[in-house]
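Only a single protein chain was left out; the remaining protein chains are all shown in position.
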Amino acid sequence: MPEHSPYEPEGVIAPTGAGGATDLAVSEARSLEQVPGGPQDKPRGLWSDAWRDLRRNPVFIISALVILFLIVISVRPSLIASGNPLHCDLAHAQQGSGPGHPFGYDGQGCDVYTRVVHGARTSVTVGVLATLGVAVLGSVLGALAGFFGGIGDAVLSRITDVFFAIPVVLGGLVLLSVITSSTVWPVIGFMVLLGWPQVSRIARGSVITAKQNDYVQAARALGASNSRLLLRHIAPNAVAPVIVVSTIALGTYISLEATLSYLGVGLKPPAVSWGIDISAASPYIRNAPHMLLWPAGALALTVLAFIMLGDAVRDALDPKLR
Amino acid sequence: MARYVVRRLLQMIPVFVGATLLIFLMVNVLGDPVAGLCGDKTCDPATAARLRSEFGLDQPVLRQYLTYMGHVLTGDFGTAFNGEKVIELMGSAFPVTLRLTLVAIVLEVVLGLGLGVLTGLRRGRLLDSAVLLFTLVVIAVPTFVTGLLLQLLLGVEWNWISPSVSPDASFGELLVPGLVLASVSLAYVTRLTRTSLAENRRSDYVRTAIAKGLPRHRVITRHLLRNSLIPVVTFIGTDIGALMGGAIVTERIFNIHGVGYQLYQGILRQNTQTVVGFVTVLVLVFLVANLLVDLLYAVLDPRIRYA
Partner (left out) sequence: MLLELRDLHVEFRTRDGVAKAVDGVSYGVDAGETLAVLGESGSGKSVTAQAVMGILDSPPGRVTAGEVLFEGRDLLKLKEEERRKIRGAEMAMIFQDALSSLNPVLTVGDQLGEMFVVHRGMSKKDARSKAVELMDRVRIPAARERVRQYPHQFSGGMRQRIMIAMAMALEPKLIIADEPTTALDVTVQAQVMDLLAELQRELHMGLILITHDLGVVADVADKIAVMYAGRTVEKAPVHDLYKSPAHPYTRGLLDSVPRLDQKGRELYAIRGLPPSTTSVPPGCAFHPRCPLAQDVCRTDAPALHRVDEHRVSACHFWRESLDA
């Protein structure tokens, strides 16, 4: 990485008292030109401040409601679709919508509505589990590397470089093409394997930044142990960027699962997945576009909800980016 | 500067070895290369054993990797599943994908930068909100869905383009596939440009430029854009490698016989030499592109020094 040349520290220290000069400023940072809001404002923490912003943000509320709905139907798809997604009748193949079958039938004569509703579970499961795996593995490795530095850090950095050099879809094709399992686990495993370096790099960076903070240096000078420093002083300040990246990544994992299923290496039938359905529908796109549009719409809406949620969370946690 | 380049080139070696070894292991250990060699039939044990020893597959994996890389360094990428030389496949596939990538990059620059500048200068207006929402939708809809939909609309319903690209893959034919390939990056470029402009707009040096009495267009082009575009240019630069490797989906949709197509075929038929060969070149492209971007960064921002 390029290194920024250090600016000379000259001029950073404000004169106080010497030479008859007096600094009247109570606090330069609270100068009116930048931050309106005065001394009577109560101090607020990052998290409560973020939560206050989020509650007022319509984008957050809408995307959170969509996600809540998705989670509910993932747990209990029968709430809104009582049919069996694997119950198909070739006699109805490619038919458009009819009574009781608002989205029509797919190429195998399965009810598209039922399959779209049941497909949510796959997407949500893959998204949530892959994100959790990536976040935990990536932040633990990144935080340890950033905190202790040394050879371990150097090795980890090179390993992340290796993973960055391999295009994700390509890695998925190579790795998953040899696995024949219709469960979600190989896909999740692959995503954790290729996703952790992204989080690890961010966690490492924010731990290194947090480590240089004065209060961490002070705690170290007071004899705090490494584990106490890392857990109590550094982690709380390094966790926000990881959360932001993970939330946005969740949407992309869902999208990636569908892409891999479209390429025929993600989930395999009889698994019910939007990606499988879109892939199966693509040859019939001219005659029966509904087979493609419904699962594609559901997929896009889901990914959009998670990305917007991530966007809103980032805005709330990082006011600089507004 | 020269020392920096040398150091970077040296650092590239372990990454290159790591990435190619990883792919080599994934193809060779997880898959069964012999199965691929017999085509669609299953091999009988005697043929399999013969093939194994013929291709050196009975050797330890690391040794196989070293042998393979030794060949690669002398320019021999081996043979593909249909008996063609891999190097010849590359010769036909890479120009196609390069053209596709070029179209995508040009679209990223023209559309992404254009929309980003437009919205960055008009933050909070209707156009800004509309473009922002549009970029979110583009990011949210997976590329293969965007591709299939554009193919349906432009190729089938309206007949503006041919739904699949001919083997020539001329620039004109690659316009829509290039747009599909670029779509997500394009949305990111728009958002990045917009954010960067908005951040720099409030900077002190822009205020100075206004206080100097410069006309608005000069403040924007000479002072604001020059600084705001540095991160955007570096993003686009690093995207070159990602686009070439990510062209698999686009090439499949539009039936383009480029790198992605050959890789897909190679993976389906478990042909180690094709897959590892193409990935090797892709990794090299990625690493070199990143190095060039870092060097370009120093040209754009004089504060950055390489030592």
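Order as written gives the chain letters A and B; numbering starts at 1 within each chain.
Please note the rule applied: a residue touches a chain if its C-beta (ideal position, glycine included) is under 8 Å from a C-beta of that chain, and two chains touch if they have at least 3 such contacts.
Note that the structure is a prediction, hence the values are computed from the model and not measured.
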Selected residue (touches chain absent from view) among B:46, B:73, B:126 or B:211: B:211
On chain B, residues whose C-beta touches the chain left out of the figure: 202-205, 207-215, 218, 222-223, 226-227, 230, 300-303
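The criterion applied here is as follows: only the chains that are shown with their structure count from here on.
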Euclidean distance of C-alpha centroids - chain A vs chain B, Å: 22
Contacting residues of chain A [partner chain B, same complex]: 1-5, 158-159, 161-162, 165-171, 173-175, 177-179, 251, 255-256, 258-259, 262-263, 278, 282, 285-286, 289, 292, 296, 299-301, 303-304, 307-308, 311, 321
Parts of chain B lying in touch with chain A, wherever the complex brings them together: 14-16, 18-19, 22-23, 26-27, 30-32, 136-137, 139-145, 148-149, 151-152, 156, 195, 199, 241-242, 244-246, 248-249, 252, 263-264, 267-268, 270, 275, 279, 282-283, 286-287, 294, 297-298, 303-307
